[in-house]
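One chain of protein is taken out of this complex; the other chains stay put.
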Amino acid sequence: MTQIEFNCPVVNQHRLNDQFVILTLKSAAICDTAQPGQFVNLSCQEFLRRPFGIMAIDRATNEFQVGIQIKGKGTKQLAGLKIGDIVSILGPLGHGFDMTGARRIITVGGGTGVFPLYFVHQTAKELGIERIAICGYRSVEDAILRDEFKAIANRTVFASDTGGLDVIGHAGHALQIALEQLASNTIGSQPTLDQSTFILTCGPKIMMQKVAEMALANGLSCQVSLEEHMGCGIGICLVCVCKIKNHETAEINHQRCCVEGPVFAAEDVVW
Amino acid sequence: MTQIEFNCPVVNQHRLNDQFVILTLKSAAICDTAQPGQFVNLSCQEFLRRPFGIMAIDRATNEFQVGIQIKGKGTKQLAGLKIGDIVSILGPLGHGFDMTGARRIITVGGGTGVFPLYFVHQTAKELGIERIAICGYRSVEDAILRDEFKAIANRTVFASDTGGLDVIGHAGHALQIALEQLASNTIGSQPTLDQSTFILTCGPKIMMQKVAEMALANGLSCQVSLEEHMGCGIGICLVCVCKIKNHETAEINHQRCCVEGPVFAAEDVVW
Amino acid sequence: MVNTHVQIGELTLKNPVIAASGTFGFGREMQQWNNLSQIGGISSKGLTLNPRLGNDPTRVAETASGMLNSVGLQNPGLQAFIEHELPFMLGLGTTVIANIAGHSLEENVQMAMQLDQTAVHAIELNLSCPNVNKGCMAFGSSAHLIQEVVRAVRQSTTKPLWVKLTPNVTAISEMALAAESAGADAVCLINTLLGMAIDRRSRRPVLRNNTGGLSGPAVKPVALRMVWDVAKSVSIPVIGMGGIMTGEDALEFMIAGATAVQVGTANLVKPTACQDIINEMIMIATAEKITSFSQYTGTLKTW
Partner (left out) sequence: MVNTHVQIGELTLKNPVIAASGTFGFGREMQQWNNLSQIGGISSKGLTLNPRLGNDPTRVAETASGMLNSVGLQNPGLQAFIEHELPFMLGLGTTVIANIAGHSLEENVQMAMQLDQTAVHAIELNLSCPNVNKGCMAFGSSAHLIQEVVRAVRQSTTKPLWVKLTPNVTAISEMALAAESAGADAVCLINTLLGMAIDRRSRRPVLRNNTGGLSGPAVKPVALRMVWDVAKSVSIPVIGMGGIMTGEDALEFMIAGATAVQVGTANLVKPTACQDIINEMIMIATAEKITSFSQYTGTLKTW
């Protein structure tokens, strides 16, 4: 019996712009065990908790961060938290990204999907894995965390639907270009584009599906972080299911986004 | 069409002890028209508003006060408000005390009933009416607003169920003694105990009933401030009714505590 | 400019937001907060032939995101309504609906006949009050009884006749069909859900009447489902209510199939609710480039 509900103090609230806020919270227990791709379930004044991917952890200070996009009532309340406020949190929850055997990762993030991918880079850096970050945004105004990714990744590509960044178009488009360059060995330190290059993606479903197809077409391992509306976040209510294929039996199952996910192997996902 | 919902800032929060808090709020509109015995309906995080008698107003600063006893969720939230917080308020509401023709008032308050009676003294002082304040408490610890009443009333009597104040027993008991003294002309500046002495009471029902009986037995005019659970506070939902007798027709009617009340003539109340 | 008008049978409402019975008095107190000529209509407090004191207090209990009430149809009686309240209401410049809640078929018929002689715009036959012993919800729980009483009332007046249904039934669409087949011009739903609150310390029901009617946002999901269900079943207009607090809520009811909505409990906590809701609906419709509110009705795309 391990108690994993925590009352965490807000130690910082940083507003990136009118849509995005980064909360810094303190919890040794969460920092101790969190893996990239895992999430926390935060209480607000609404009835249900709200799930957010862990964006970064700092084991020295026992602080961790979540990036929040203001969507409805709950995110508005959370974005309005002030330093010193206490938040009830369950976490770390779920099944994160697996980087075992990776020599290079390419993260492909879209929208709020870039937040949890930052934690992937933090961890990959510690593990000495080469890191390419591809981030897609709707516009330059939405293009959050660019400095942070530039500082942590070996290489970054920022795409914007409306131009003004490295690539015009969506993140999948940017991935295509990056893969071509990698294949022709014009970028990256690793010689080849082989099974040791992992594609890790989080963002809009349609983007992740494109990314997954591209990765699989290139024979690369790909993991996707799915999003589903949740009740409990801890596996007991079965509302958060994703359609996942069992490749041995060819059966399609409903797996829980909050326990078996949110990260799944791309080839198992029934889009 | 007069708009009487106000978003009032909290300008002070003063905790008397673990049970009682005095909130000071700012609203010119409320201070302009409030009469003693009227109330305000405050929003909290619960579904319904919470009614509180107006305790004092300061026309110079446009600030008014309510005294709050912490009972359940709503009063706990309101007691926890901080300076600068904004509260949605409807008011002033209801029908207050009528002091027309009074040369002397005797207020008899019990528990939170002493709060709105303070406003009665404020007004009576402005009107040059002699003021006797009788306040009943459960214990010395509960004996709030004593300094305030001493400063504003011509004479005060504090009663405590458990002793330690002027009189042991309830406020009705204290009133009995005061009436005897007044009748024998040993206290008070007015010569006689006649119709121009008004008894104004607010507090537990059983206390008010005793006070009313005593007043009527002594041929004195008596007004009581009733309390009922409210929905709207503005007369539209009919949930807050009190049983009131029409002395002409001898009919018993349901009158709205929030509009026809909370102050009623004691002789009309069906206890 | 959005065309805000909606059509309930022969009656045109200037907009789809009606103040619900029992939560707006007879409009008098609400003048302070609203320009009443700008709301779609007002349904009177539930009326009986003779004056009624209603139930003893306590008559209200707060619940999670809602409230229970056990008013029990306190009202001055039909005659006093017609003499003292109706003329005032008719002067407000909005549609006036008389909500009647007789304890018997005969009482409802008699009231309808008397109202037929007045200038009231519509009659809302309340077969759904949970707070009285006789009539009302007892009628409203049986398709057969609904048919009987609606047919009788239908024959006693040429006024538009709306029938207000209780949610405390197994199949509300059957009740709506019964009302329709007996000649109702519209059905209104939902009235309150029968509920109870208990004071743990005293081991007493909070309400002196033991039970009461639940309203407010807590019931909205049930109300929406019933409005959708009924709107699929009947071809007369549906007037939807239950927990509407915002313009968004109101539009959800219209999308589910309501031609108009009623706003009840919201008035209690926010006296400007009706006007605020209309304004928000206009804002949304404008943003969505909708030219007429009626375009929302029944546009739910189910899966």
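A, B and C are the chain letters, set down in written order, and residue numbers restart from 1 in every chain.
Keep in mind that, in the parts below, contacts are C-beta pairs under 8 Å (C-beta built on N, C-alpha and C of every residue); 3 or more make two chains touch, one makes a residue touch a chain.
Since the structure is predicted, the reported quantities are computational estimates derived from the model, not experimental observations.
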item: Neighbouring displayed chains - absent chain, whole complex; value: A, C
item: Sole residue of C:64, C:119 or C:283 that reaches the chain not shown, by the stated touch rule; value: C:64
item: Hidden-chain contact residue, picked from the options C:168, C:191 or C:275; value: C:168
item: Touching the absent chain when the full complex is considered, from C:38, C:118, C:211 or C:292; value: C:211
item: Candidates C:7, C:37, C:50 or C:299 - the one touching the absent chain; value: C:299
item: Contact with the hidden chain (one of C:193, C:239, C:263 or C:278); value: C:193
item: Residues of subunit C in contact with the chain not shown; value: 61, 63-66, 68, 141, 168-171, 193-198, 200, 202-205, 208-212, 214, 216-222, 224-225, 228, 243, 248, 251-252, 255-256, 284, 299-303
item: On subunit A, residues whose C-beta touches the chain left out of the figure; value: 1-5, 43, 46-49, 90, 228-232, 234-242, 252-254, 259
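Just so we're on the same page, only the chains that are shown with their structure count from here on.
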item: Chain contact graph, described as a line, ring, star, complete graph or other shape; value: other
item: From subunit C, the most remote chain by mean C-alpha position; value: A
item: Innermost chain by mean C-alpha position; value: C
item: Distance from the mean Cα position of subunit C to that of subunit A, given in whole angstrom; value: 48
item: Separation of subunit B from subunit C, taking each centre as the mean of its C-alpha atoms, in whole Å; value: 37
item: Rounded Å distance, subunit A centre to subunit B centre (Cα mean); value: 59
item: Touching two or more other chains - residues of subunit B; value: none
item: Per-residue multi-chain contacts in subunit C, two or more chains; value: none
